[in-house]
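Rest of the complex left out; these chains stay put.
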Amino acid sequence: MGLSIAMPQKMKTTVKVRNHHIDAYGHVNNARYLNYLEDARSDFFEELGVGLHLLAERGIHVVLTDVTASFRYPAKLGDLLDVYGWFIDISTRKATWGHEIRQAASGKTVMTGTATGVFLQRDRIITIPADVRQVMASLFLPDSV
Amino acid sequence: MGLSIAMPQKMKTTVKVRNHHIDAYGHVNNARYLNYLEDARSDFFEELGVGLHLLAERGIHVVLTDVTASFRYPAKLGDLLDVYGWFIDISTRKATWGHEIRQAASGKTVMTGTATGVFLQRDRIITIPADVRQVMASLFLPDSV
């Protein structure tokens, strides 16, 4: 009664494919997708109240260690892309995002990927801070790769 | 006697870290590494006589399907980076590059990765053309991940 248990869920943001995101093949360049994902993670952390600038004020930097990406369907100029992020793994000292990008108009999966990161303080990897871990748990969907 | 068997080997090119490759953390941005690798592969194909523009003239486009990257040591402004490429897998219709980027001055490994691609003609995946496969074989080092 009155107990509120929020189910973990994926977060979403939307990005527009710009002229300078396209490469000579006429599609979004592969490296650009990593920027879409990086921008999305930054927005997600901010929306969850643990923005990267707030962490930086505590001397904490989030650094990527590993990335994987599978390109399924080429995004084109003007496409609106829904960028999803959630956590597929959270351990003591590192965590892995699951990612998916869909063409907003069609729902087609453009790419899927993962991004693993660690938290650094004075250039040393630290245990994920408790408050950050707590908000990360709200995005923890380990079986939704 | 007179028999010449070239041993497969890794190819190498060098790139300089530019001001606009650096991000707010003071290091090379993660997405930028994918551009370093893409540029290197393009140069390697060209050096091997199967430049992407020559393939394009035959109506063939090389498209990435999968990428993995592990970031080991952050590259900084002005660093000269040695970008290595070779093949760790070559099958009928796709092939996977192995990659490594080292800081030229120190030899430190900056990142490792892989990039899997297919060849498209009229938007359909084709068998890797025989002449391309032949030059790819000269870079085939399956156990050197």
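Think of it as A and B in the order they're written, each chain with its own count starting at 1.
Methods note: a contact is a pair of C-beta atoms (placed from the backbone, for glycine too) under 8 Å apart; a residue touches a chain by one contact, two chains touch by 3 or more.
Computed from a prediction, not measured in an experiment: that's the story for all the values here.
Peer 1: Given the 2 placed subunits, let me have the overall number of copies in this structure's complex.
Peer 2: Of the complex's copies, 2 are shown; altogether there are 4.
Everything below uses one rule, namely that only the chains that are shown with their structure count from here on.
Peer 1: What angle of turn lays chain A on top of chain B when you fit their CA atoms, given in steps of 5 degrees?
Peer 2: Rotating chain A by 180 degrees superposes it on chain B.
Peer 1: Per the centroid of Cα atoms for each chain, what is the distance between chain A and chain B, given in Å?
Peer 2: The answer is 26 Å.
Peer 1: Of all residues in chain A, which touch chain B in the complex?
Peer 2: 25, 29-35, 38, 61, 63-71
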